[in-house]
Every structure is written in C-alpha cells, then in structure tokens.
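Quick one: this structure, given as structure tokens, is what I'll be asking you about.
For this view, one protein chain was removed and the others were kept in their places.
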Amino acid sequence: MTDNTAAGPDQFDGAASGRPAPKTETADSGPMLAADGRPLKASLNRALRRQKLRAMMLIAPLLIFVLVTFIAPIADMLFRSVENQIVSETLPRTTTELATWDGDAGEIPPPVVFEALYKDIFIAQERKLHTRLGSRLNYELTGVSSLFRKSGRNVDDMGEVYQDQFEDLNAFWEDGENWNRMMATPDWLDDITAWSEDREGSQPPFEMREEVAAVLPETAATFQTFADFVQFEDEDNLANEDPWAIVYSALYEDLQSGADVASLSGPGATELQEAAAAVAGFESVDYTAAFHDVDEDWHDIEVWQTIQTYSPDFTSGYFLNAVDMKKSPDGPEMRPENEQLHIMLFMRTLFMSLVITGSCILLGYPVAWILANLPARTANLLMILVLLPFWTSLLVRTSAWKVMLQQQGVVNDTLVWLGIVADDSRLALINNQTGTIIAMTHILLPFMILPLYSVMKTIPPSYLRAAKSLGATNWTAFWRVYFPQSVPGIGAGSILVFILSIGYYITPEIVGGTTGTFISNRIAYHISSSLNWGLAAALGAILLAVVLGLYWAYDKIVGIDNVKLGG
Amino acid sequence: MVALTPVSRTAPSFYVPVVATAGAVAGLFVGTAQGSSLLGVVIGALAMAAVAFVLTQVVKAEKPGRWALLALLAAVGFFMGGLPAGLIGAAFGWFFGWFSFWLYESRYRQHLVPYLTPGQVLWHYAFRVICGAILVFLITPIIVVMPLSFNAQNFFTFTPEMLRFDPAGYSLKHYEDFFTNADWQGALANSIKIAPAATLLSVTFGTLAAIGLSQPHVPFRRAIMAILISPMIVPLIISAAGMYFFYSRIGLQGTYLGVVLAHAALGIPFVIITVTATLVGFDNSLTRAAANMGANPVTTFFRVQMPLILPGVISGGLFAFITSFDEVVVVLFVGSAGQKTLPWQMFTGLREQISPTILAVATILVIVSIALLTVVELLRRRSERLRGMSPA
Partner (left out) sequence: MKLTKTLLATTALTVAAGMVSAETEMADEMTIVSWGGAYSNSQQQAYHNPYMEMTGVNIINDESSAEAVAKLRAMNEAGNITWDVVDVTAADSIRLCDEGLAMEIDFDEDLAAAPDGTSASDDFGDTIINDCAIPLIVFSTTFGYRTDMVGDTPPTTVCDVFDTEAYPGKRSLEKRPIGNMEWALLCDGVAKDEIYDVLETPEGQEQALAKLDTIKDDVIWWSAGADTPQLLADGEVVMGSTYNGRLFSVIEEQNQPVEMLWDGQMFDLDVFIIPAGLPEDRKARALDYVRFASDTQRLADQAKYISYGPARASSAPLVSTHAELGIDMAPHMPTDPANATNVFNFNYEFWADYRDDIDAKFQAWLAQ
C-alpha cells in the first residue's frame, strides 16, 4: 500500500503544472491585478485552490468508501501476520517464569516453571483456550497440539492431590460456601444471598476480604480468577460453586511458605490454623514429574524453546514460516527439507503465471491483430466471440474445461477416436499443471486481447505498406516496424494477465490437482482448513507485495488510465 | 468487398489436388468412424478430386452443381449413419462445392492486393485459419456447456445416447429444476437484489470520483487512482479473507449490506476505468459554454455532461453488475446462507451435488450475456455518433 501512496505527491502538486500566468507577473514592476482589484497571483491561486477542493469533494465519498470497505479490511488482516498475543495471554505465569531460562544449557526448566505451567494450563482448560494455544504452537513444532490436549485432560488430577488432603483433614474444605465465607467481605455475602433469591439484575461481583488477601496472597489471587470466571464467563451463581483444585494448591503453597494465619480472624480462621499445622506433613506434588507422566515431551527441551521463542506479543515467525524458515534459539534457520513448501509454491506460481502470460501473448496477438485490421463491422462481431467467454461465469467455464480435459473427456475422446492417441495411454490434461495452464490461458485471454487491440487500433496500417514499398520483406516489415509499436499493448496485457493469474484461486483448485495449484490455494487452505490465519496473512502479505510491485510497474509503463475494457 | 485484383480461372492441376487434400482430411474423420482411417483417406481424396473436376469441368453451372453435391453427400451420409451423419454429409457437400469453385474461380485472390506472391496469399489464409482456431478455443467451453445442460442424466458427461442424437438422452429437467427449485430461485432472487444495489453504489460514487479525477488539478492523483483501482488488483482471496474478519468484527458479516458493500468495492475499478476513459475525450468547453449561457452546475451536469458520458457510465455499470453477478469468493466469505447468490449456489452445486442444473443456469446466463453485449455494442455505436456530433 505504502509505496503507492508515496509515489505521487511531489510530482502532482497542482500548482506546479499548468497556468503560465504567475510567471509573467514577476517581470512587471507591480503585481498584476485581476478584475476585482486583487493581485492576479492571489486570485489565480484562489481559483486553483477552489478547483482542487471541488475535485477532492467529488472524489472524497468514493475514497472514503474504498478505504473503509476495502483497504481497512486488508490492513486489518495483514496485521494478523505479526500478532502473537495468544501465548502470553494463555500462559501468563509460565512465560514470565520462562523468560530467565536458558535453553542452550540443555536443562529442562526449573520446577517453578512447571508449577506456573500447571496453573496456566488449569485455567486455560477451564476457559477452553489450551487447545487453541496447542494448535497455534503446533504450526511451529508438530506434536504440541496433541501435547496440550492431553495435558488439558490430565491437569485436573494433578491438583486433586492437595484438594483431597485438605478435605480429608477437615470437611470444612469440601464446601464452596465455606470458602466464600472465608474469602469474601460480609457485604458481598449479603448481596449474593439476596441476589440468589430473586435473581434480579446482574450478579454482584465478588469482593475479596483485604486481610485474607494480605495473608494468603496466592490463594486470594487464584480464588479471584476462579470467582471472575464463574461469574462472568460461565455466568453461574458463585454461591453454589466449589472452588477449583488449583485454589487448594495455592492455599498449600501459601501455608507452606509460612503465612501468618494466626493474625486472621473471622470465618475459617480456626480451620486455617489447623491446616497450617498440618501442611508440613502433606504429600506434595512434583509438577515436573507429573507433567512427564502426562507426556514425556514435556521434558523435551525443544518444546520449551518453542514456547519461549513465541512468548512475545509480536512475532516474525509467520513471515519466516512463509519463506520456509523458522525461529530457533540461534536466530532464523531453514526448515527441514521435507517441510519446505512455500518458496516452491511461490516459484511455481510465478513460473506458471509466466507460462500463462506467454501463451496469452501467443494466442492473443494474432486475434488482436485481425480484430484491429478487419472492417469495423466484422471486427465487432468477432469481438463478441472474445467478450462472451469473458462474461460467462468463471465457474461454468472452469467446469466446462473439466468436462473437456479429463481422461474420458471430449479432447481425449476425440484424439483416441482419430487414432492419434492409444486408448490405454490417454493424455493427462487435468489435475496437473497442464490443466491449470490451459484453463487459465482461456480465462485470461480476453484480458490480453483487449489492451493489445486498443493499442493496435492506433497503429496506422500505412506504416507497414510504407516499409514494404521501401523494400522490406514481410517479416522485416512486421518485426522492425509493426511489432515495436505494439509492444506497449503487449506490456499492458502481460502485466494485467500476470497480476490476475498469480492471485487466482478457484480455477487451480478445480483443475489443478496437487501439482497445478497456486499460492492462493495454500492461503485459502490455511484460512478455512488448518486455521493458521497468521501464516495465511503472511503469505498474503508477500503475494500482495509482489502484486503491488507489478502494479507499480504497470502504472510506470502504461499508466493506469490507459487500461481499456471492451474496446 | 471490392475486387482489388482481376482474376482468371485456375488450372485443374492446381485446384484438383488442393480439394483432394481437403477430401483426404475429411476422409480421415469418416474413415475412422467407419473403422479404417487409411481407406477413408484414400477414398476421400479420390472422391473429392473427382467431385472438383466434375463440378468445374463437366457440370460448369455453379448453383445447381453445388446443390446437387450437397444433396448427394447428405443422402450418402443418411444411408451410412442416419440423420446425424446426413447432416454432416450435407455440411461436407456445402463445403466442397464452395471450396471447389472458390479455388477454380480464383476468388481467393479477388480481395487481395495484386502484388502478393502465392506464398503471401497462402499465409494470408493460413493466418485466418489460425485466428479462427483461437476464436474456436475461446468459444468451445461455452459450446460444450450448452448441449450438456440438456443431459438426461445427472452427470457432466456426454452419454452414448447424446452422441447418437437419441432424444432419450436429452431432457429439459435441469431447466425445470432451476425454475422450480427453491434454492435456485432464492439464489437468483438474492443475486437480483444484491447486484443492482452494488452496481448503483459503485456507479454513483465511481462516476462522481471519475469526474473529480479528470479535473486538471487533483492533488495526489496517482495515489488516489491506485487506491481506487486496488480492488481489481488485489488477489481476491486476500480481499475476501480481509473483509471476512473485518466485517465480522463490525457486524456486517452475513448481512445484505455487507455483501452489497463488498461487491460495490469490487466493481468500482471498472466504473472508474471506463468513465475516466470516456472523460478523456470529453470537451470541457461544453460545460463552460453551458455555464456561460446561465445553466447552474447541476443542470450542466445532467443536461450536458451526463448524456455525453452516459455510454461510459453504463458500460462501467455493466461491468460492475457482472462482477457482482459472477462473484463467488468474496460472497462465500462475507455472506451467510441468507445471502446465497447464484454463483454461490453453483459453487456448492459443483462441490456437493453433481447436477447439470448448473449448466442449465450457465446456458441461461450466456444468453443473458449475449443480450447485454448487444446492448453495450449499441451503446458504443451511439457514443461514437454523439462524439461525432460534438465539436472535438
């Protein structure tokens, strides 16, 4: 986008072009005056300004319209190619703890990271976000998706070790109401009781007792997360809910680190003191080992390096992926051979677009020539033959090619019938590059013929005759006189065909098989099947950059004003 | 078609072998169909050589000779393979009659400049045959689609019955399906609702902007032009995906308004291109003259400028219309089932159920396209007439 907007301003500063009047006035002694007594310069400038303003007023509605309905969506989508908040949002604790870990040392992260991971995954699976994160990281390291899914299923069991011990210690801990009484302010307890009866209005948001929060910081924070989730994401009544296993783990942690529970009073104080005395004897959970039990991949350094590498909110990972590279602790590196795909697809797209453009020139040139040189009435009649396919549904033309090109199709049947091709060695004309090239040449041919025709119309036929009368052979006359003049038409048509073809999607999808597909098909696949929207956006951004570069070239060579459609 | 070159009849040693060659080619087809290509070639060559000689040297009268040949070959065809072969025979009869006399009378030279060498004459006609072949290539898919839409079976395949011209192989049921099936009718109704609305939007905004852009002093003209043309340049899949996410966020996804806005954006480049092209030839002194005579800007626009650029506006509008009417990628993303358009229905048809109803729709659309093209052509002629009148 930007290179185009930057192209114009200085050249097209309106005041610089046109009007000779301001120049002459400098030679005179005094300023030349207009009819109304103002200096002519000012008057002309004012008129010019008004003219510019009027032009802008006419253009503005459409410009705003296109900016809002078209440019904004594209900018918005391209932004996805660098967005990466999902990792730090889903695993906030883990990514913070992991920041200081050094993966090169060959050691798995310290236990504190695994503990953070346990909490993050626990909350993520409650909010059902862990599978999405798994899919996201799977784009970078295959196998992570199933790892996160498995862990999400098993993480519940890990925390129950503490929950069970607390509950065995005292039945008080089994009941969610007791927890609420212990953690919440009395005001909130009154509010929630009142609300539970009549259910008028929205649920009163949970309020934490400050003294509890001061003594049991970890427990308070975890309980708050739990309360927010129940009240606002699940929209359940907090009064009827029992806390998550993770809250017990947090309580264990607080008590173990010597929280001053003796200073607390109010509901639950005695139970807390009892628990504080007992935790020393609790069986503890080794999260590092627990995660290893779920899946041994958690002790694979590569998994942790991937999480660490993709912790930042913005990433170049999608763009690297789009050019078959990946981020690694030692900076970008190429992907393994069997995963390299995109550069090949880009090359194939460019190569096939070139072939298609070439065949369009080859087929379009004679037709454009004959259209330009026949009498107007015949030419217009033939022009309908050119325009008719142009106006026929793309889907229909593509399926017609399918009918014609397949092994039992019209073309092969005819060739076999004529004995040119043996019945058991029918030509493979579809589901490969040949199919895409034939169908797309047909579809894009009118885009070549129309610009060529409009250029050839302007070449006077007398030039050719003059050349011949000066002794040129037919070929020389054509090659040295006519052809050079038709080059702008070839340029215009080629760039138009090339731009359109590298963005094609439907036709390669239907007739291209696996070897005849373009990068657009890959983009579509990532948008609707693999759901890797970031990669789709990165691939799209690269494709868009290529197209805009070509457009810029087109504008330089031909000028966008000179495109003509339909004579 | 004036005669440029005086011609004289050619010698049999020239035209008999040429006609025989053509006969050999035709014989190859007939012979293959009958089981022996070689025999076909030989018989075809000999028979057509004889025909050419007899017609020009024995019968001499052109009209009755050609009619007789046509009738003869039609009869031969009919006895060999029934009605279809009879028709093919008649076509051969017409062609060889015409070809023999065309060569014999040297008509091929008549309209060419006298100084051409025989090689150049050959090239002249060979070139035309090549161009004809390319035009056939352009039109073939459409020609294939039409008969298949009358298929009695539910597949995109030429059945043996169809190739035998057996009436049992043909049916109108896919047309019936189109006109009675609620899905197709709903899709048609949606297309008819969405396309004109989108066209109206792009034509109104587009024409205003094109007039603005053709003023002599427009700041950032190139950049603005680039932005306005971009919907045509940006690959559709990128536009579609971008609009999908963005429109979802602002609540336009799955609404008529969303689809109309998206299609209007796609149609705008066509309006801009055609209208600016028309305005290049527009004589600005006309508006000044109108203003001079006391017309206000609005009157000037509607009474002077508009009638002159109308053909450009209409053909731009037609392009915008067809863009919306034939657009499938963006509507698949931006629309929801409530806005299913014809191309969408065709697309699901191709993916989910194999039904030549799609081809029947295509045939109907081709006929509509021909009608629209005729309108454009008539408008173009009118535009030329009008421009011829304006003091350029």
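Letters are used for the chains, namely A and B, taken in the order the chains are written, and counting of residues starts over at 1 for each.
Following the convention adopted for this analysis, a residue touches a chain if its C-beta (ideal position, glycine included) is under 8 Å from a C-beta of that chain, and two chains touch if they have at least 3 such contacts.
Computed from a predicted structure; not experimentally measured.
Under the touch definition stated at the start, the shown chains contacted by the missing one in the entire complex are A, B. Remark: the omitted chain is touched by one listed residue; of A:S43, A:T96, A:T131 or A:N474 this is A:T131.
Touching the missing chain, out of B:F220, B:Y244 or B:F270, is residue B:Y244. Mapped onto subunit A, the footprint of the missing chain covers residues 127-129, 131-132, 134-135, 138-139, 142-143, 145-146, 149-150, 152, 338-339, 341, 344-345, 406-409, 431, 513-514, 517, 522, 525, 527-531.
Within the entire complex, the positions of subunit B that touch the omitted partner chain are 153-157, 183, 244-245, 248-249, 251, 253-254, 336-338, 340, 348, 350-354.
Everything that follows uses one rule, which is that only the chains that are shown with their structure count from here on.
Subunit A meets subunit B in the complex at residues 4-9, 11-15, 17-18, 48, 51-52, 54-59, 61-63, 65-67, 69-78, 80, 363, 366-367, 370, 380, 382, 384-389, 391-397, 399-404, 408, 410, 413, 417-419, 442, 445-446, 474, 499, 502-506, 510, 520, 523-524, 527, 533, 536-537, 540, 543-544, 547-548, 551, 555, 560-561, 563-567. Put simply, subunit B touches subunit A in their complex at residues 28-29, 32-33, 37, 120, 123, 127-128, 130-131, 134-135, 137-142, 144-145, 148, 156-158, 201, 205-206, 208-209, 211-213, 215-231, 233-239, 241-247, 249, 261-262, 264-265, 268, 270, 273-274, 276-277, 280, 315, 319, 322, 326, 328-329, 343, 346-347, 350, 358-359, 362, 365-366, 369-370, 372-373, 376-377, 380.
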